[in-house]
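Quick one: the structure is below, and I'll ask about it shortly.
Just one protein chain is left out here, and the rest sit where they should.
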Amino acid sequence: MKLLNVYRSAPSDDTKKLVEIVSEGRDVESFDLNVESPDYSALLDKVFAADQTICWW
Amino acid sequence: MSKKVGFLLVNKEYTLDGIRSTLGLAVENMYSYAYVMNNELPDLSDYHKENIEWVRDMEGEVYSTVDANVENHGMVKITLEEIGKQLRDLEIIIPYGILRSDKS
Partner (left out) sequence: MAKSLGIFVTSPQNMRHVMGITKAAKAKGSKVKVFFSWYAVHLTKCPEFPALCELADDVSICVDSYKNAGYDPADIPKGLEAKKMATQSQHGEIIEDYECYLTL
């Protein structure tokens, strides 16, 4: 199971805890949207390769 | 096979609409769950109470980490860790709206 965690803002402690539980034992990638110029093409390559994408707040 | 979806509702300004969206997917024949985290809801209108009841009638559920929501609105008590474990079984996870840093 390939999981992609995308962050729209800096994760809170609760978000970090949920990510930890959901990600345990899975093949995990992450992507930070909370930057000045996100590489959307690179994001999509990861989305297409993942079985599930979660866009955290 | 019906998909399983979960709405994570952390912001008081978004929670009631998130429950409406939860119902919206329940009526689309999905298993739809709402998780109200760290925000206490005020008195609910009949419309919003019915939305919660309908989610339940359609084999979904509205959970909350907040005791007042459990006592006042009949939501099912859940911890953050339990939410995390449930999310592992869902196909679609929806961190809804925007995050608010305070825990009011």
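Miscellaneous remarks
A and B are the chain letters, set down in written order, and residue numbers restart from 1 in every chain.
Keep in mind that, in the parts below, contacts are C-beta pairs under 8 Å (C-beta built on N, C-alpha and C of every residue); 3 or more make two chains touch, one makes a residue touch a chain.
Every value quoted in this text rests on a predicted model; they were computed, and no experiment measured them.
Note that of B:K3, B:K49 or B:K85, the residue touching the chain absent from this view is B:K3. Mapped onto chain A, the interface with the missing chain covers residues 6, 8, 33, 38, 40-41, 43-44, 47-48, 50, 53-55, 57.
Considering the complete assembly, chain B touches the hidden chain via residues 3, 5, 13-14, 17-18, 20-21, 23-25, 27-28, 30, 92, 94-98.
Operating definition for what follows: only the chains that are shown with their structure count from here on.
For the pair chain A and chain B, the distance between C-alpha centroids works out to 22 Å.
Chain contact summary for the complex, chain A toward chain B: residues 9, 12, 14-15, 17-18, 20-22, 52, 54-57. Within the complex, the chain B residues that touch chain A are 8, 10, 37-38, 80-81, 83-85, 87-88, 91, 93, 95, 97-99, 101.
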